[in-house]
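Every protein chain except one is present and positioned as in the full complex.
Going by the order they are written in, the chains are A and B; count residues from 1 in each one.
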Amino acid sequence: MTVVPINWYLILGAVLFTIGVIGVLVRRNVIVIFMSIELMLNAVNLVFVALSRQLHVMDGQVVVFFVMTVAAAEAAVGLAIIISTFRNRETVNADELNLLRW
Amino acid sequence: MSPVLFGILAALLIASALGVVLSASPIRSALSLVLTLFFIAVQFLFLDAQLVAALQVVVYAGAIMVLFLFVIMLLNLQEEPQAIARLGQRAAAVFLGSLFLLAAVHFLAKPGIGAGTGMAGAVPATFGSTELLAETLFTRFLFAFEITSVLLLVAVIGAVVLAKKTLT
Partner (left out) sequence: MVIDLLIAVIKALIVIGMVLPLAGILGWVERKGSALIQDRIGANRASIFGFAGAGLVNTLMADPLKFLTKEDVIPAGVDRLLHTLAPCVNLFPAIVAFAAIPFGDVYEVGDRVINLQAVGLNVGILYVLAMLSLGVYGVVLAGWASNNRFSLLGGIRGSAQMISYELGMGLAIVAMVMTFGTLDLQEMVRAQGHLILGWIPAWGILYQPVAFLLFLTAGIAESKRVPFDLPEGESELVAGFFTEYSGIKYLMFFMTDFVDVAVVAGLVTTLFFGGWQIPYLMRDGFHLPWGAVVALPQIVVVLLRLVAFMVKVIFFCWVQVLIRWSLPRFRYDQVMRLGWKGLLPIALLNVLATAVVVLALQG
């Protein structure tokens, strides 16, 4: 059984990251933009774990642990912001949330 | 793990990731993201990271995505008539994305990344287990761990304050 080289994992991570980036740039619903950011974070997690396996150290997995924690905190606060914005502006469309635009 | 299995898993991952970005309904995007998280947890299992895989399902797919679904249900978001931006913005985004991907693939396809025996080399049986992760976490990453707990406390307080209905 041949082994999967590390490059394939890194390229898969890059593809997922790119899909996330395109999602942030193209979608207008703020919550879907948020989900694309989570997709990017997961791509990075995959790369970390793959490299951890490549280099035979546990540091990559510990970093993934922290990334997950920070993602949870960020999701909680971000969604709270979206809820309070929705209460004031009645929309979650990024094009219409433009009060600060000059 | 055989390359064929990796290929199948990678195809499923990319398909569900595209589902997140291209779905018109936010709930379908959220469910596609849950599927993506699941496949990534499977990838973790293949990379000898059992605890991180279990945490991915419990924390990410089991808690964070439930929060997303709650908010979508609370705000009653239906399918959007024009979910994806105008053609010009779409073309520019895809162009920039492909540029980034080409650059990344160019650098990531080079052989010789990482030292030692790498993927082919066997890891000790305790690799990816709770004990080894805890040992690394509580010795070399102790400061980051403590700071993260403060961060979580701040996030909880912030979320409660932000989402509370203020009496005007």
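Criterion: a contact is a pair of C-beta atoms (placed from the backbone, for glycine too) under 8 Å apart; a residue touches a chain by one contact, two chains touch by 3 or more.
Quantities reported herein were computed from a predicted structural model and do not represent experimental measurements.
Q: Using the touch definition given at the top, which of the shown chains does the missing chain touch?
A: When the entire complex is considered, the left-out chain reaches B.
Q: Touching the hidden chain in the complete assembly: which of B:21, B:51, B:137 or B:159 does that?
A: B:51
Q: Over the whole complex, note the residues of subunit B touching the chain we left out.
A: 25, 27-28, 31, 34, 50-51, 54-55, 57-58, 61-63, 66, 69-70, 73-74, 129-130
To be clear about the criterion, only the chains that are shown with their structure count from here on.
Q: Provide the C-alpha centroid distance between subunit A and subunit B, rounded to the nearest whole angstrom.
A: Distance between chain centres, rounded to whole Å: 6 Å.
Q: Give the list of subunit A residues in touch with subunit B in this complex.
A: That would be residues 1-12, 14-23, 25-29, 31-32, 34-36, 38-39, 42, 45-46, 49-56, 58-59, 61-62, 64-66, 68-77, 79-84, 86-87, 92 of subunit A.
Q: Over in the complex, which subunit B residues touch subunit A? Could you list them?
A: 1-3, 6, 10, 13-14, 17-18, 20-21, 26, 29-30, 33, 36-37, 40, 43-44, 47-49, 51-52, 55-56, 59-60, 63-64, 67-68, 71-72, 74-75, 77, 80, 83-85, 89-90, 92-94, 96-98, 100-101, 104-105, 108-111, 113-121, 123, 127-128, 132-133, 135-137, 140-141, 144, 148, 151-152, 154-156, 158-160, 162-163, 165
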